[in-house]
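Below is one structure, written out as C-alpha cells, with a few remarks after it.
One chain of protein is taken out of this complex; the other chains stay put.
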C-alpha cells in the first residue's frame, strides 16, 4: 500500500533493459551520443516541431529552473499558480537561477490558473516604469500538483490572456496526456518550453528539456551548464526516454496510474470521503475522518497528510486531508487493500 | 500645487547650511569622518540602543535591499505587505541582493500587515522540509505606501506573531513618528534593522541604515560594499542627517507635511471625495469624479493617478483614484489652491 | 582506440547488476532510502569520519558548486589552480551558486598549487578592509586536470599554508587513491568537503558529496536543493556507489586505468613523444609531431588536442599537444594499438 509518491516506484523493466542495451562500448559524452540524437528526432516528430531543441536532464527542479531562467531577465516576473512546484517545493530555484526574477502567484480555480486573473495581472504589471518588474513568462504545471488537468484549450486560453512565453512543468506530463486524450502537438503547440518528466512514470531518473522556441537556446544551455545539469554519460538518460516512448509505453504506464487514481477516488467517495480536487489523473486528495487514517496507517498504508492538520491524535471524526498517489506499478489489489484498510 | 511626491521638494535651508559647514578641509572617507561618528552617537542615544550600528546611505532601495539581504539566506522568505515598496517599486532588488530570497506577500488590512495572517503564514512555512523555503524575516513600511500608520503596539504584535527579525522601511519614518506621538525607542524596540530615510523629509539624499542587531554586521557591510553603497565622501551624508535631527527639525518638517495631508483629506471629504485609506500622515488617496481631476489638472495641479483607470477622457462622473503627497514645503495655501482647483 | 575521455566508457557490469537489484519495489525518495543510509555508513567507516554527511549526487559540476557555495560567502575568495575544472570547465558555476564569490587563480607547479604561493596570496588578501574580498576556502583537484597527483603530505601543506577550509574535487579520486597508495583517511583528513566522483571510474552517473565539516550542512543542503540536485530516486545513485566500493572495485578499476595510462606514457616516450606533465594516473599529455597524429586519426584513434594549436594541416614535424585518457575499460591491446597507430 505505497501511495506516498509516484517517485517511490521502481523502474519499468523495459527501461532497465534499455539501459543494459545502451551499456555497449564507448559513446561521446555531453549529449553527443547517438541515443540523444535519436531522442531529438523522436520528440521533434512527436511534437511536430522540427526545430525543437532537446536536452537530456535528470532533475525536474533543474529543468524547470534552467528553462525559466532562460525565459526571463533577472528583473522579470514569471506568473504561476500559488501551488506550483516551482513556488512550493524548489527552495527558491527560479530566483536563484535567474539571478533575481520573481514568481507572481495566482489563485486561479482550484489548482489551475484562470485566464482572466492572469490577463489582469499581466496588464497591471505592464508599462514602462523602471521601478516595476516587467512580465516575462508563464509557467503552468500539468497535471497540477493537486492532480488537475489543463486541456489544450485551457492552455490556449492562458497563452491568449498573457501573450507571454509559456513553460509547462510536465513532471506528470504523461498522466496529463493520458487523461486528456490530446495529441502531443495539441498539448504543446502554445509552449515555448517543456519540462518533460519520465522519472515519475517509470524511468530511473530522466527528463527532457524541450525548447520549442530556439531564441532561448544560448541562455538555456548556459544555465544548464553552470547549474551542473550537462551530464557526461548522457546516453543513459536518453536511452531511458527512448524506451519510455517506444510503443507508447509512457501512455500505457500513465493510463494505468490514472486508472488506479480514479478507482481510488471512486472508492473513497463510496466510503464517505470528501474529494478536495477533481481527480483527473493519478493524484487523489481527500478528507477522511481521523479514525480511518488511524486504521489505514496501522495496517501499513503509506501516504502523506496535507495542510496544517496532520496529527493522528485527536477527535476521531475530524476530517484530515490526505494525498494519495498512484503510480505505474500500482495494482487494483493495492487500491482495494487501501480502501479496505481505510474503511475497516 | 505640487503633490506628485515628497521627493520633488527641495532641501531644507538648515540642511543646505550644514552641507556648507561640512565643506571644510579634508576628512577621512568611507564613514571614517567625525560627522558619521557623531551621527552614530546621536542615533544610539535617540533609539536608546547603545550597540546599534549606523551607516550613512543615499538610497532607500539600496538600504532596504542590503539590510534584508543580510537578514535572510538566499533560500529564505521575507514577509511583507503586497503593497510594500520592496515588492512593487524596486525591480526585484531583494531577490537580487540576497541571491534568491523571495518575498511572501500578505494582504493584511488596508495597506498594513495583519498579525493573524502573518502568524499563519510563518507557521505554514516552518518545518524541516528541504524542498520548502524557510521563514527568515519580516519587512514593514511605516508610514505604509498608502499613508497608513503602524503604532508601536502594532509592530509588537507583528514581532510576536512571527518571532522573526523585523526590518522597517522608514522612507517616511519621520511622518510615522510625528503621526504616532511615540518615542523613537517605542517605535523601534522590536526591530533588528531600520532604513531611516531623510530624503523625503527635507534632505538632499540621505538615509541611515541602523542595525539594532549586530549579528547582521558582516553580511550587511558586505552587501552595502558590493552593492556600491559605501560612499567615499560620507561626511556630506551624515552632516545632512545631523542637521535634520538637530532641534527635532525632522519632526517639525514631518508634522508640517502631515498637517497638510490631514487638511487636504478633510477638504477632499468636504467636496465629496472618497478617501481610500485612512490619511494618517502626508499621503492622501482619494476617489474623485473625473471632472474634478480635469479641472485641477487644467489649473496645473501635479499629482498621480493610481490603479488601472487613469484616463482623463470618459464619463465625467466616474471616480478616479488619485494619490496626493504633501511634503515639508507644502503650505496651507498650496492645499487650499488644490482643493479650490478640484472643486471649481 | 577510445582515449577521448574516461566519461566515454560504459558502466561496469557489477554496477549494472547492482542497479537491477535495487530495482525492487518501493523506496523512500530524496535520500530516505536504505541504500543511501548504507552508503553513509560505508563512507563514514572508510574515511574514519563518524560525523561525515553523505549525499548522493549525479553531477560533478553540481557537487563542486554546491559544496563551495556552502563554504564561502558571496563576497569571498576561493583559491584554486588556474587549470582547475571549476575555473575552466564549469561556465562560472561557483560565482553562480555562491551569488558572487570569485576564484583566485594560482599558477603553482605544473598543474598543482604550491603552498608558498597559496600562503602569500591568503596573507595578501587577509585584513579588515571592507573593499576587499576575504579568503574563504581552497579547492584542489586530485588527480589534477593534467593527471598529476597530490599526496597526503601535499594536501597537508596546503592546509597549513592557507588555514582555510579545503575542498577536494575528486572526479578522479579513485585514480588518485590508486596512484598514491594512501588510505582514504590519509587522503581526506585535512578536508572539509569532498566531491567523490564515480562516474569517470565505471559508474553510470553517480557522485557523493561528503561533508566532513557539518558546519556547512544547512547551506550545502539548501544549495543542493535549489540547484536541482536533490534527486528523487536516490536509491539508484547510492546503489551504484555501494557496488563501486564493494570489494574495492573502485580501486581495481582505477588501478587498471592508471596502469594503461602509465603504459601509454612509457610507449609515447619510446616513440619520441614529449610528456608535458608527469603521468601519475590515467591522463597522458604529450607533444607528438603532427604527422603522427595524422596517422593515428586516420586509423580511427579518438582523443583531443590541447591548447591553441590543433590543426591537422601544417608542418608535419611540428609538435601538437594531445590529451589521452585511459579508463577502467581500456585494455593493453587498446594502448598498443594506439601506440602502433601513432608510430606507424
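Going by the order they are written in, the chains are A, B and C; count residues from 1 in each one.
Just so it is clear, a contact is a pair of C-beta atoms (placed from the backbone, for glycine too) under 8 Å apart; a residue touches a chain by one contact, two chains touch by 3 or more.
Note that the structure is predicted; figures quoted are calculated from it, not measured.
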Identified contact with the non-displayed chain, of B:27, B:294, B:321 or B:340: B:27
Of C:101, C:114 or C:243, the one touching the omitted chain in the full complex: C:101
Identified contact with the non-displayed chain, of B:122, B:143, B:176 or B:225: B:225
Footprint left on chain A by the chain that the document does not show: 30, 73-75, 99-100, 130-131, 219, 221-222, 225-226, 230
Those residues of chain B which, in the complete complex, touch the missing chain: 2, 4-5, 7-11, 16, 19-20, 23-29, 58-66, 90-93, 96, 199-200, 204-205, 222, 225-233, 236-237, 302, 329
Residues of chain C in contact with the chain not shown: 74-76, 88-92, 95-96, 99-103, 105, 123-124, 130-133, 308
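Just so it is clear, only the chains that are shown with their structure count from here on.
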Per-chain Cα centre nearest the global Cα centre, belonging to chain: A
Chain pair bearing the highest count of C-beta contacts: A-C
Computed distance of Cα centres, chain B from chain A, in Å: 41
Computed distance of Cα centres, chain C from chain B, in Å: 51
Sequence positions of chain B contacting 2 or more other chains: 74-75, 99-100, 130-131
